[in-house]
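A protein chain is absent from this complex, but the other protein chains hold their places.
Up next is chain A:
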Amino acid sequence: MARQPGHSIVARFSIEAVRCIDAAGRAVGPLPGFAADKRELAALYRGMVLTRTFDQKAVALQRTGQLGTYASSLGQEAVAVGLASAMRPEDVLLPSFREHGAQLWRGVAAEELFRYWGGDERGSDFAAARADWPVSIPVASHVPHAVGVAWALQLGGAPRVAVCVLGDAATSKGDFYEALNLAGAWALPVVFLVCNNRWGISVPVERQTAAGTLAQKALAAGIEGIQVDGNDVVAVREVVAGALDKARRGGGATLVEALTYRLGDHTTADDASRYRDSAEVSARWHEEPVARLRAFLTAQGLWSKDEEEALLGECHAAIEAAAEAYRATPPAPPTAIFDSLFATLPAALEAQRREVARRGGD
């Protein structure tokens, strides 16, 4: 084959990786401005502890037959809390299914999350965060929604941003690439937060892709890709805040790859010991985000044993109360399976609705 001599270099890339606090809880450099305020750090810590408390309760409810299959976010609390803490209330969150911490931070009630995971659609009718999306179960299928929302926000003219959270496995899917491509082409105000917890159920990320990072998948779409230590809540907040700020100023989309680890099973229906070495999991426990921030706060003299005990008690009480409210939720009427299907039920479905209503006592 004849080839033209020479070539042109169209891009060289490196992927920036950001960390503020290391696994031992030590600052690795100057911290972002917000970290100078103890209240800010305490709020992040509380968010993560609340999330872990919620996860523990959800798993306990599932194990005792009081909740459906549940996806715990154990070990990934810093990703959810970090990204949510960087968002403004008027931004729009489009989560995957493991961002309970982000949902709680944004005002979704723990009781509502229990309802959803307990098998009740009313759990996605959030009383707060009304524009936020419910979880998306078909992997990556919500990434196109995020660019649609981002387009709407762009057309609306206010500096609002769509934040889409997806897992490492989602970056193998076509709809992910299609959405990323449009975000670049239309300079949309959207942040893609890839929560790389290293496992797509049983397949480790190295067997999902030959790409050295997931962040670099952004580059072919003409948008910025950046990595952040996903177990460092300060770094996650800082990096996502930067991406949000850029989007608000019209600078377009960013893909943030948060490097974390799924300490638990994929869901309560999964047994990770079938495919994952327990030594790996044990090692990863030394990097987990809650203990990391606690170590930092303690070393800085910002956190006392009393404060810790008070926080644990407060979170425990809040989650217990939410679980109690969930358990006390009256059942939905049988006709609920039709009543939100359309704005107005088509006449063609009225007979089926009547049949369900009649069967109500079954």
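We take it that contacts are C-beta pairs under 8 Å (C-beta built on N, C-alpha and C of every residue); 3 or more make two chains touch, one makes a residue touch a chain; residues count from 1.
As a convention for this text, contacts and distances are computed from a predicted model.
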item: Protein name, per the UniProt record, of whichever chain is missing from view ("Ferrous iron transport protein A", "ABC transporter ATP-binding protein", "Pyruvate dehydrogenase E1 component beta subunit" or "histidine kinase"); value: "Pyruvate dehydrogenase E1 component beta subunit"
item: Options A:A110, A:L182 or A:A272, residue touching the unrepresented chain; value: A:L182
item: Contact partner of the left-out chain, one of A:P32, A:G68, A:G148 or A:G251; value: A:G148
item: Of A:D37, A:D125 or A:D271, the residue in touch with the unshown chain; value: A:D125
item: For chain A, residues in touch with the removed chain; value: 92, 121-122, 124-126, 130-131, 133-134, 138, 141-153, 155-156, 162, 174-175, 178-179, 181-182, 185, 336, 340-344, 346-349
